[in-house]
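For this view, one protein chain was removed and the others were kept in their places.
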Amino acid sequence: MRDKIVLGVIGADCHAVGNKILEHAFSNAGFDVVNIGVMSSQEDFINAAIETDARAILVSSLYGHAEIDCRGFREKCHEAGLRDIIMYIGGNLVVGRQNWTDVEKRFKRMGFDRVYPPGTSPEKAIKDLKRDLKKLKK
Amino acid sequence: MRDKIVLGVIGADCHAVGNKILEHAFSNAGFDVVNIGVMSSQEDFINAAIETDARAILVSSLYGHAEIDCRGFREKCHEAGLRDIIMYIGGNLVVGRQNWTDVEKRFKRMGFDRVYPPGTSPEKAIKDLKRDLKKLKK
Amino acid sequence: MDLANKKWSEERFMKVRKEVLSQWPTGRDVDLGEAVKYRIPDRKNFCKKLREAKRKGITLVQPRAGVAVVEKHIELLKYLQNVGEADLLPTTIDSYTRQNRYKECEIGIKESKNRNRSMLNGFPAINHGVRECRRVLEAVDLPIQARHGTPDARLLAEIIHAAGWSSNEGGGISYNIPYAKDVSLEKSIADWQYCDRLVGLYEEMGREINREPFGPLTGTLVPPSISNAVAILEGLFAAEQGVKNITLGYGQGGNIVQDIAALRALEEQAQEYFCAFDYRVELTTVFHQWMGEFPEDESRAYAIITLGAITAVLAGATKVIVKTPHEALGVPTKEANARGIKATKQAVNLTYGQKLVSKEIDTEVEVIKAETKCILDMVFELGKGDPAIGTVRTFETGVLDIPFAPSKYNAGKILPMRDNSGAVRYFEYGNVPISRDLKDYNRGKLELRSRAEKRSLCFQMVIDDIYAVSKGALIGKLK
Partner (left out) sequence: MDLANKKWSEERFMKVRKEVLSQWPTGRDVDLGEAVKYRIPDRKNFCKKLREAKRKGITLVQPRAGVAVVEKHIELLKYLQNVGEADLLPTTIDSYTRQNRYKECEIGIKESKNRNRSMLNGFPAINHGVRECRRVLEAVDLPIQARHGTPDARLLAEIIHAAGWSSNEGGGISYNIPYAKDVSLEKSIADWQYCDRLVGLYEEMGREINREPFGPLTGTLVPPSISNAVAILEGLFAAEQGVKNITLGYGQGGNIVQDIAALRALEEQAQEYFCAFDYRVELTTVFHQWMGEFPEDESRAYAIITLGAITAVLAGATKVIVKTPHEALGVPTKEANARGIKATKQAVNLTYGQKLVSKEIDTEVEVIKAETKCILDMVFELGKGDPAIGTVRTFETGVLDIPFAPSKYNAGKILPMRDNSGAVRYFEYGNVPISRDLKDYNRGKLELRSRAEKRSLCFQMVIDDIYAVSKGALIGKLK
């Protein structure tokens, strides 16, 4: 059975190109991708994950507002009963160019399992996700 | 009477364009320019200055070897009897991009009265020279 | 449908206006009478600057820039003006404002002040209000334009124009389909009619304001005839509402011949349509440096920026919008922004006065115009002569279709692809009504690439093309 994942771009963010490519790449790699598209709220992600019983949520944020948009996201997942769902985030997460280790730390502290810098290739995340899912299943 | 100055490019340096423009500019500004051209040795400068009874020596060095080429120049002038001749140098004095205050210090220590960074306009040096000559005459 | 490409009556405008100005408290401070009297010096007048540039054959240079806090924004604009030597100033509006989410802007402003760095990706003009926007204009010496991506920009337009900003970017199609997910075109076109009518009113009262539809759309492999068709439609919408000074734009594709041709085709063909409808408008053009993905390496970014600047001049653009060496990574610092402007200015001045005349360019002009006409003919047909109604219907049917756009009102069936010289061609047409012979032309060009790369045309090539520039080439070739 193919693992389900929810994919989307959070907040008021309209960047659609990466999202379309990620859908294509993860589908090709054997995942069952539920793509909620751009401009999705935390609730949109959570509802889709619950409805489809997804194993992971992949959040994109390109436009720089991820810090505001993701606040309390992990907590809301918990509340909704998504206890050990894997959460990744990638894109251009903050406004401007900032020290990457700081940014990563900030988002890990928010509850993301993996945080990807600008320009990450889908292949990298696919590999990571397969590994993380395997671990989880053990 | 027009003040005589000796102009030239020191060492094995062949950069001729700036030299031609400096000649034009200083002549236009009322100086009597003795241009010994590119690839001139310390001796060439000194002989020209003695022969023409010049008030100032204007050295160009573009190619980066000025530190080696100008070693002992002021001392040689002294020995030749050119005791209070004004000495300026300008161009791309050292190899590469270096801290300008260091470079200036180094060349002042070598006995140059004024040291000019890359891209100095002839007008600036003309003003300086007129002022320095006036001081000297007093 | 209520929509029509018809100048709004004063009554309708004023009725809607009341509602608009009450959308956020700062709307109360907008006073049209006072605003018209507010004197704007010539040097801060967008229309005057553009007019002079066009007369002299100069290409003006304009950056993008905006931060959350007014003081910082003023500092930024002054830097771009004084150090960057920009010819025109922008104010990029943040993404919450674009979605009319002013409460989130409040949070963004507050946190930006607390953390002393901008938490917003632009300047929240509505939250700051007329007075503060005016303070920005008074602090600088150049005209200011609002640049954003707002489907409903009515309040924004009210505030910035009242503040004396003499240009507004956007349009009912170009600021919806690439920028929104579920705003209907009926709504966005009507809302932009409002923005245009507002400008028309100002014009009637003696204040010149420039309007600029957003040319590049998704910035990603858009075939020139698609963006030109949209630009011409938005030009018509604006003109109908009384806009007199219009700048139409195009985003660099990368093939020099096609880019020059696209901008020339746009200017000529738009003028033809304006004439046909008897609109008297002053038309200028804007060329956007590469709007797709950038490489992270700054030296490489400079090369793209410069190619864009050079092409802009060769295409005869009235202005060029500048990218920065930080593009791939995030909103640029003011220093990086100034560096982009400087490289652009140097390139513009190096190529000033240079012209390229070539049969290849002429051919591309003809092709682009013919393709554009295929699309526009269908717009008028489906709209029964009304381009606004036609626009809605063509998007519904996928006759107009913008590649990679997020809107659910966009069919998303067409696929573009680069040919072997990097020109953007149609690979899949969806329902875009390109004629047989033009399809053959497109196909022929793509076949050359297929043969050169020894692979048959496929979706992977489209993906390769999307990544290509950021990976260091124009065309996503197999190595």
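Order as written gives the chain letters A, B and C; numbering starts at 1 within each chain.
Following the convention adopted for this analysis, a residue touches a chain if its C-beta (ideal position, glycine included) is under 8 Å from a C-beta of that chain, and two chains touch if they have at least 3 such contacts.
In this text, all values refer to a predicted model and were calculated from it rather than measured experimentally.
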{"item": "Touch partners, limited to displayed chains, of the chain removed from view", "value": "B, C"}
{"item": "Given C:7, C:300 or C:443, the one touching the chain that is not displayed", "value": "C:300"}
{"item": "Of C:66, C:254 or C:403, the residue in touch with the unshown chain", "value": "C:254"}
{"item": "Among C:29, C:75 or C:360, residue touching the chain not depicted", "value": "C:360"}
{"item": "Chain B residues that touch the omitted chain in the full complex", "value": "11-17, 19-21, 24, 37-39, 63-65, 67-68, 92, 94-98, 118-119"}
{"item": "Chain C residues that touch the omitted chain in the full complex", "value": "254-257, 295, 297-300, 302-304, 306-307, 309-310, 314, 338-340, 342-347, 349-360, 420-422, 469, 472-475"}
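Everything that follows uses one rule, which is that only the chains that are shown with their structure count from here on.
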{"item": "Centroid distance [mean C-alpha coordinates] between chain C and chain B, Å", "value": "55"}
{"item": "Centre-of-Cα separation between chain B and chain A, whole angstrom", "value": "66"}
